[in-house]
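Apart from one protein chain that is not included, each protein chain of the complex appears where it belongs.
Per-chain numbering from 1; labels A, B and C assigned in written order.
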Amino acid sequence: MSRTLEPSAGTRAAPDDAFPLIFERSRVHRRAWSLPEPEGDAPKLDELIPEGHRRSEPLALPEVSELDLVRHYTRLSQRNWAIDVGAYPLGSCSMKYNPKIAEFAAGLPGFASLHPFAGDELVQGALELLGTLERALCEATGMARLTFQPAAGAQGELTGLLMMRAFHESRDDRRAKVIIPDSAHGTNPASVSLAGYRAQEVPSDERGLVDLEALKQALDHETAGLMLTNPNTLGLFERDIKAIAAAVHEVGGLLYYDGANFNSIVGVVRPGDMGFDIVHMNLHKTFATPHGGGGPGSGPLAVSERLERFLPTPVLAAPAQDGDRWRWDYDRPDSIGRIHSFHGNFGINVRAYTYLRSLGPEGLRQIAERAVLNANYLKSLIESTFPTAYPGDCMHEFVSTAKGLKRHGVRAMDVAKRLIDLGYHPPTVYFPLVVEEALMVEPTETESKETIDGLAAALNQIAAEATSEPELVKGAPVTTPVRRPDEARAARELKLRWSPG
Amino acid sequence: MSRTLEPSAGTRAAPDDAFPLIFERSRVHRRAWSLPEPEGDAPKLDELIPEGHRRSEPLALPEVSELDLVRHYTRLSQRNWAIDVGAYPLGSCSMKYNPKIAEFAAGLPGFASLHPFAGDELVQGALELLGTLERALCEATGMARLTFQPAAGAQGELTGLLMMRAFHESRDDRRAKVIIPDSAHGTNPASVSLAGYRAQEVPSDERGLVDLEALKQALDHETAGLMLTNPNTLGLFERDIKAIAAAVHEVGGLLYYDGANFNSIVGVVRPGDMGFDIVHMNLHKTFATPHGGGGPGSGPLAVSERLERFLPTPVLAAPAQDGDRWRWDYDRPDSIGRIHSFHGNFGINVRAYTYLRSLGPEGLRQIAERAVLNANYLKSLIESTFPTAYPGDCMHEFVSTAKGLKRHGVRAMDVAKRLIDLGYHPPTVYFPLVVEEALMVEPTETESKETIDGLAAALNQIAAEATSEPELVKGAPVTTPVRRPDEARAARELKLRWSPG
Amino acid sequence: MDFLPHTPEDVAEMLAASGFEDIDALFASIPAEVKLGRALDVPPALSEPELAAHMAELAARSAHGSDLVCFAGGGAYDHHVPAAVGALAGRAEFATSYTPYQPELSQGVLQAVFEFQSLVCEIYGMDVANASLYDGANALVEGVNLAVRATKRERVLVSAGVHPHYRDVLKTYTSGLGLDIHELGHDDTGALDPGTVDPTGAAAVVVAYPNFFGRLEDVRTLADRAHEAGALLVCVTDPTAMGILRSPGEMGADVAVGEGQSLGNLLSYGGPYVGLFATKLELVRQVPGRIAGETVDADGRRAFVLTLQAREQHIRRAKATSNVCTNQTLMAIAAAVHLSWLGPQGLARLGEVCARRTAAAARRLAEIPGCKIRFEGPHFKEIVLQTPLDAATLTRALSARGFLVGPPLGTWYPDLENCLLVAVTEKRTSAEIDALAEAIEKELAQQ
Partner (left out) sequence: MDFLPHTPEDVAEMLAASGFEDIDALFASIPAEVKLGRALDVPPALSEPELAAHMAELAARSAHGSDLVCFAGGGAYDHHVPAAVGALAGRAEFATSYTPYQPELSQGVLQAVFEFQSLVCEIYGMDVANASLYDGANALVEGVNLAVRATKRERVLVSAGVHPHYRDVLKTYTSGLGLDIHELGHDDTGALDPGTVDPTGAAAVVVAYPNFFGRLEDVRTLADRAHEAGALLVCVTDPTAMGILRSPGEMGADVAVGEGQSLGNLLSYGGPYVGLFATKLELVRQVPGRIAGETVDADGRRAFVLTLQAREQHIRRAKATSNVCTNQTLMAIAAAVHLSWLGPQGLARLGEVCARRTAAAARRLAEIPGCKIRFEGPHFKEIVLQTPLDAATLTRALSARGFLVGPPLGTWYPDLENCLLVAVTEKRTSAEIDALAEAIEKELAQQ
């Protein structure tokens, strides 16, 4: 049986030959670097830097030729899955196609080479881009203003929660807790704690939706607000949202919208119209920016009018009239302050803007339509073998359970590993925690019917194999450079860096 | 055993699933294209193009999404060997590292977006680059002027031979033949015929060098000239070059230097100083420009003063004095005419210039030194198993013979295929034709000692296997997406294009 | 920076192992008398940061797309190159690979070339295409040489509507073969009148479609006349027109050649471009250059190889169909990716946009007092603008106003003294067309 993601010849991942670390390719005195001479009559280093500050320990950095370097990272890249290689149906991740035109745009020197301290008058093109993107994102969310400082969703969450706190405190109203559903993403409770609030969980009911009664129980004047993603982590739309909003507002709380699942509703329904006061978006999901193996992202935070004055400094100020300039407004007395070293992940926002301008209004709505279509279609193809945890239609993703295979000793993780051998990246497994043996699947709108048919066929085949030849499934994967790394050992015998000698 | 160059998951090259053609991924109405609307009130197409000219046959081009397109060519690329993936010791090809800085330079809009008909005053930067590169290449070859029009070595050859013809005819001297060594590259005789000359071969002597006596026999007043590469195709330096040159000039012939092996002597000895009158260089070899899977190249042709007036039009004219401009000179009454649609492969010449400026004089000489060192070192490591065809030290490459393995039924091609399984691209096999079971090896200067040691170890291992387990060698490769394609069948049952239906 | 991996220790060990005293000993076989014995007089080495700055400075001294609005044509066009094309054709595995001599390690390039051949055949309406030639001119030359070999005749008729540079290259290339090449002048519609063409005894009739003036020749009638006389018809064809115009194959051409720059390749001051070459199956053994073919491997899997190599220089040597070896494969891959990005609808749209915007430009420019479009009738992508001024002077003046037009035609066509080419691609907007017209009006007013 052949290998998946085989490194190229010369690095055959036979059990004996592991792929070397760049450090292991090092040879004393070999070099890739090429730098100018310290020029002219400048004083020598030892005249400039006192001995006490001069490095004394030698640095064990790799010494390689540029060709060594190029081959190492080229081959390393070939040992990795990617959207450009194949389908990536990770639930809650919206791994859709990242348009190449956006890479072109972000690479233009007029964007890529701008210094963050360049005066506003020098970066009008960049500011106009951000201004237009802000207006569009506010329109799409039904919010008034936003900040681009948050570098990712979690940072957006913290920013929003700090604004929630500033809002309450501005009314001399100190509150202690923020409510989240038990199915919430881990960053929600983590951000709540970081903002100095207590996270209180409310259960989902048998519909997989927020238990309205339990919520009402939990709500009180200690409640700063509620964090919710809608559709929720189970891919279901919280249809009671109006009632939920009313109940939260009733006790003076605010509603925070976790925009990680925004992809499924863009152009169809707006968080603002559902009653949300604060919204973060994951542009690295909904707006198709490349995920870079774990980042960068961009998590702009949008708020309704009554929260506007608390936005981080600076905020963008549009030209008052023609001839005026775009500028950063630092005169924000009620601002919570700064949350990023500079202006956030600008390069990612350029990509998001490019995507926005490529789609237009119809395109934006269509991504939601097709994302939901793809998810429901896939769901219908595998429902009999991997039933969904909760009844009803899903939005852009759904959570199935593999618990039916347990009696053959096959676990959700085994299904995932076997799927790799059949040529697909597995869905998210064991999340959300509220579903046993969870398989959380999000095909996204850019996958074709053929790809989804193939994925479904593979999943159904695995379900059959679980009965007929469970060992085949439990023994997977066999087509990858490495197989089932020992994670327990990794955490027990810590090897977190290469060390010389 | 694992696979070499395995395509990614989802395209596992199991015997059953071939990698689809882009046409086979097509679905009616799917699209990647994005183009503007025909604007405004322009007349409709049928008003513009008479029916008789309008396309009537539907076009069976692939209809794919941009994501399909991206995955297809990304995975396809992973099914290919490359310098960035591993060593490429093909004799006569100088497959050395292609610096990334040269790609950066060639991509600058000031080079990449220039229109060939832009006035000289608009492209001064580009012309200065070409002017500086011309001077440097003339200095390195010992020639007076050159043309950048030839897009590759073979086109340089033809250009040089046509100038040879123009030279003789300018003296009312019609000559019929051009002499080449029997070890010459195929393009030499082919270019000779195309130039309207007859190619006459002279044999190599037991030293693997031009047989001086045979040459003298062949030389007469019908002889337009001699084409020679030095070091020759066997990697040996033609030490009698002075005598050879004298003999050729004696009969009024010209000496043509095939620069494909120039890499081994840059900065050490110049064709002009050896007595050559005409020189082409393969910048895609000596000057490290990427070979692109078979091209593009650049084959500038340099000549001595007496041939200058025959150069193709236009030639570059340097600023006469400060303040003047670089310009193209079209006033060339004796020119052989134009050989390229425009100015040759400019983008490749930009890369070559970048390489030149990166190396400088010392660097240029060092590439020759290290290329020759690497070749002789490798030769010394495998000499006992794969003896060289001719005695003595080699230059940048050498030709070994695998005929010793024949008695085990193992051929040079088997050695090549087995080498693939061991992680190396094979050397050139069965060329030059004058050597039985030839393995023509050129490591180039950018390969490290470790790589050469590994290559030698692999070759020696194969020699051992040829005795112990010949079937292993004859059965190779087993680690590639395909194994020993049937070339006879390809030529018999012609399938040269995909066809609909 | 020299990109050499050798440490001083490596050099010493390797010299010792291979039995050399020192580096100079490696060159002992070179007679001292011919050795250079000094450093080359070339510019000093620059470190990468210095080099990057130097290259940027040189590039900044050339005027490109963002400085000038490009209405220039004449065989090189400012088309949009889709971002995906650069990203994919630029993959290191394609760019830094060699000619696919070992098929097991070259299926990527071989299949991409096979797809390229299939795409070229499809748009040109032909059976066989090769893996690329140097450029349009070279493809034309090889087409003529094929006809000469196939017909064993030496007379060649070439329309004056074929790119003047291509005709120059044809003359130069074949000067050693002593072909007898006749030029066929265009009539006052800027096209060739088939009635004036007498192909008797000719190996080939060569026309361009659309021709150098953007006009559409009557290829079918020319093909018929050529065939009656036993000559082949070689048609230089703009691939970007093939979504809306009949293919040369359908109109009876025997050989279709063209410049592939418009398909995913940058202007790059004239190269690297890519020569397209396609013909009929009967002529396959006369085809120049490399051809990728489909076959099966030892396990019965589909595989691709270089095939019919007996035609080529490395086998046939002096008797090869051509001397070409290194070609323009990477540009061919870019063309394949671009054509696959376009698909049938995209190629049709591209043709339509170019044709209609060209017509719009023709209309607007004809309104300029003193100017006219020299030739009546259908055009594709290019028009000949006649002006009251010397065309070269006007061209220079317009570049000062931010527009690149031309080339002026006087040098090649004495009857077109005050004429220049104006090319309109899908990138040119009506606003830009108006701006060009106004610039011309201003310029004329000034004189």
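Here, a residue touches a chain if its C-beta (ideal position, glycine included) is under 8 Å from a C-beta of that chain, and two chains touch if they have at least 3 such contacts.
Computed from a prediction, not measured in an experiment: that's the story for all the values here.
Contacts of the undisplayed chain with the visible chains, over the whole complex, involve A, B, C. The residue from A:D277, A:E397 or A:E445 that touches the chain not shown here is A:E445. Between the chain not shown and the residues A:K216, A:R332, A:R365 or A:H408, the one that touches is A:R365.
As for the chain not pictured, it touches subunit C at residues 48-49, 52-53, 56, 60, 66, 80, 82-83, 87, 91-92, 426-427. Residues 9, 27-30, 34-37, 65-68, 70, 74, 99-101, 103-104 are the ones on subunit B that touch the missing chain.
Just so it is clear, only the chains that are shown with their structure count from here on.
By count of C-beta pairs in contact, B-C exceeds the other of the chain pairs A-C and B-C.
Look at where the CA atoms of subunit A average out and do the same for subunit C: the two points lie 45 Å apart.
Multi-chain contact residues of subunit A (touching two or more other chains) are listed as 9, 27, 30, 34, 65-68, 70, 74, 99-100. The set of subunit C residues touching two or more other chains comprises 1, 3-5, 10, 48, 82, 84, 87, 92, 105.
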